[in-house]
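Every protein chain but one is kept in place in this view of the complex.
The chains carry the letters A and B, assigned in the order they are written, with residues numbered from 1 in each.
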Amino acid sequence: MSSITLNRVTKRFDQFTALENLSLDILEGEFVALLGPSGCGKTTTMNMIAGLDEPSEGGIYFDGESLSGIPLQDRNIGFVFQNYAIFTHLSVYKNLAYGLEVRRLPKSEIERRVRAMADRMDLGKDLDRPATSLSVNELQKLAIGRSAVVEPRVFLLDEPLSSLDAGFRAYMRAELKVLQQEFGQTMIYVTHDQIEAMSLADKIAVIDKGRLMQYGSPLAVYDDPANRFVANFVGSPRINLVDGELRDEAGRRSLVLNGGGMIPLSGGVDADFARGAAVHGGSIGIRPQDIYFGDRRADDDIRLTGTVESLERVGPRRLAYIRMQEARFLAVDDRDELSVREEVAFHLVANKCMAFNLKTGERLRANS
Amino acid sequence: MHAIEIKGAQKSFPGFTLGPLDLAVRRGEVFGIFGPPSAGKTSVLRLILGLLPQDKGAVLVGGADAASMEASERDMSMVFQNLALFPHMSGRENIVFPLVERNVPEDEIAVRLDAVSEVLHVSHILHKKPAQMSGGERQRIALGRALVVDSRAILLDEPISALDARLREEMRVELKRLQRTKNQTFVYVSHDEEEVMAISDRVAVMIDGQIAQIGEPDEIYNRPGTLGVAKVVGSPPMNLFEGRFSSDGRYFECEDFAVPYPLVREALKGKVATVGIRPEDIREDDAAASHEIALRSIEPLGGYTIVNAVLGHRLVKIRASGRVTSVDRYGRRVTFDPRHLHVFDGEGSRCDG
Partner (left out) sequence: MTDIISTRVADVSGDEAMDGKAPLRRGYWSAVARDGRRLGKWFVAPTVILLLFIVVFPLAMQLYLSFTWWTPLDGVRWYRAFESFNAGDNYARLAVDSALWSAIWRTLVIMVFAVPAQFLLGLGLAYLFVDQFPGRKFFYSVLLTPMMIVPAVVGLMFFLVFQGTGPFNHTFGLPASFTWLTDVHRAMLSVIIADTWQWTPLMFLILLSGMLAVPPDQLLAARLLGGSSWQNFRKIILPRMKPVIAIALVLRSVECFKIFDLNFVMTKGGPGVETETVSLYLYKKTFADLDWAYVGAIGLVILFVLSAIAASGLAFASKKAKG
């Protein structure tokens, strides 16, 4: 088990900079998710940790030792591929034993370790079957077991749940979580699905266009996003973000939205924007569950009116799309009373609103 | 008159029978079809389109029997699972292809192209060839090609599955908006249950080649008609307990409940049954009729938390609203919300009262 440190890692492919100055400190035994949209550089990062590629600048360290120059097969890394990459021409036993066989361990030792791992993975009875006869669930366990049996320092998982259908994924998440707790391995998990990252990781590194946007625990990233990108990317259902220009008229601040409409600022969000005096363009972020209908609950809460555009059922909740001129808000309709084309008044909980500098995306905070 | 109707259609494959199927798609509605992989969803689309001739039954398009109509005569567009973009044409040429084939005037083509490419955010890649685009971009071009025509119906087969989770959510909203403004009829197929439930006006759940239930998303979610449907709708899926009713029909017993659960079902006296409860309908509660659980792990998802616990021998998932910061912070006993219990008989059918 090792700690992993990335120190100002930069990677360039000809003209294209895939990663820029990425620094990350992963502690021993931590489960860290690299989260970001396609093409953000998360797979490039993982490839470099694995040794498939070398950084253009900066260094990667395991337990303080630099990895540069150490080839792929000597890094002792466990890797779980998106499609598992099981050796389809071999049996389950041979798959599990591969890493040990190439290390030329004595047969008895190999047998012992393979059987122990198979029992742990609940594959003991399948050892002599061809690997292709396993179900997807079992294949994932085999993929993990195959890498784990050689006791690697670090585990890298490349979107291992993305090939499963949606209903299945919920259960596989729980399985992975249990496995990670059992092994206590340092794990790096690459995904574009923020639900997976939130549910599995100890820490999430949000990456966009090669830059680290934020690195923190799931709830820290959710409650306190460092910038507009993180706020938009993390959270299900997604956050509402409305953009516009800040206006100050006789001491009363408001956000004039692009496309008409105006949001008067009060409470926490007002203070946040007040801090960024030089800011002209601003963004307000508010999560759907922090919008409510009916009577105002707190003095600071911001009241707006709009029309219900459509209603969606997402899991146990109903979501309402509310249109205020050109702006759209997604809110949770917990009272199940709304109907389409209805005019409604809705409130934004003021101290749950987040303020962002529209130009830089940076989060504005009154007390930072 | 319905836009599309299927009456008793059936098709036999080796080892699998599709149908008999009965469904009707109204004009201007989004009709969703979802189910586990290989349930026959794509085959239904092919049946509608005329690419798959049925053994029995009829397919009606616009009220008329489609048996004599070629696929090209049915006035439908399709977004294929494998996209089927023309590799030698640019994005723009791919999208306008159906309009050019129908001799639509140039200026109209330009207008429609603009409208569609703006909604799908592809205006900046129209000049590229498919090989130069990313998977997500290709998928949006395929969508554009189907949307640009004013067809009787648009059939979509997993149209946004290649996109990132976040992009999928956004595209779903855009698609719905586009559908609303043009009042087009959509038949939307996906294995992602949340996606289909969110976008559709009505949904058909398909399992093993049969339609298990048709209804509005609310109805299907709140009252799944069969055990099969209950298992596939909801993420995380419903927690299910197999057991038996007592001989007087007043209690439900199963090996996971320490004491029999008071749940009166006269019709199921002494019979085998399955009881289901959704994760969000389980609450921390110390009351007398509560169950003891052993906590395993939590998944903090921001607005809510999934608690994984063991009840008896079974792993159950509980959806707690708000924050549960660690396993120790959740109670040791839970109850099921009695208004939201689902009971299925030995055959798997829903049993109420």
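Just a few scattered comments:
Heads up, the rule we're going with is that a contact is a pair of C-beta atoms (placed from the backbone, for glycine too) under 8 Å apart; a residue touches a chain by one contact, two chains touch by 3 or more.
Predicted model, so just to flag it, every value in this text is computed and none were measured.
Checked against the full complex, the candidates A:S23, A:N83, A:Q181 or A:T360 give a single residue touching the omitted chain, namely A:N83.
Of the listed residues A:Q15, A:Q73 or A:S135, the one in contact with the hidden chain in the full complex is A:Q73.
Interface note: of A:L27, A:V102 or A:V340, the residue touching the hidden chain in the full complex is A:V102. Remark: the residues of chain A touching the chain excluded from display are 50, 52, 72-74, 76-79, 81, 83, 85-89, 98-99, 101-103, 130, 146-147, 150.
By definition in this document, only the chains that are shown with their structure count from here on.
Averaging C-alpha coordinates per chain places the centre of chain A 25 Å away from that of chain B. Across the interface of their complex, chain A is touched by residues 36-37, 134-136, 164-167, 169, 173, 176-177, 180, 191-195, 197-199, 217-218, 221, 231-232, 234-237, 278, 280, 296-297, 299-303, 306, 308, 315, 317, 319, 323, 325 of chain B. Contact residues of chain A toward chain B in the complex are 37-39, 165-167, 170-171, 173-174, 177-178, 181, 192-195, 198-200, 218-219, 222-223, 232-238, 287-289, 309-310, 312-316, 318-319, 321.
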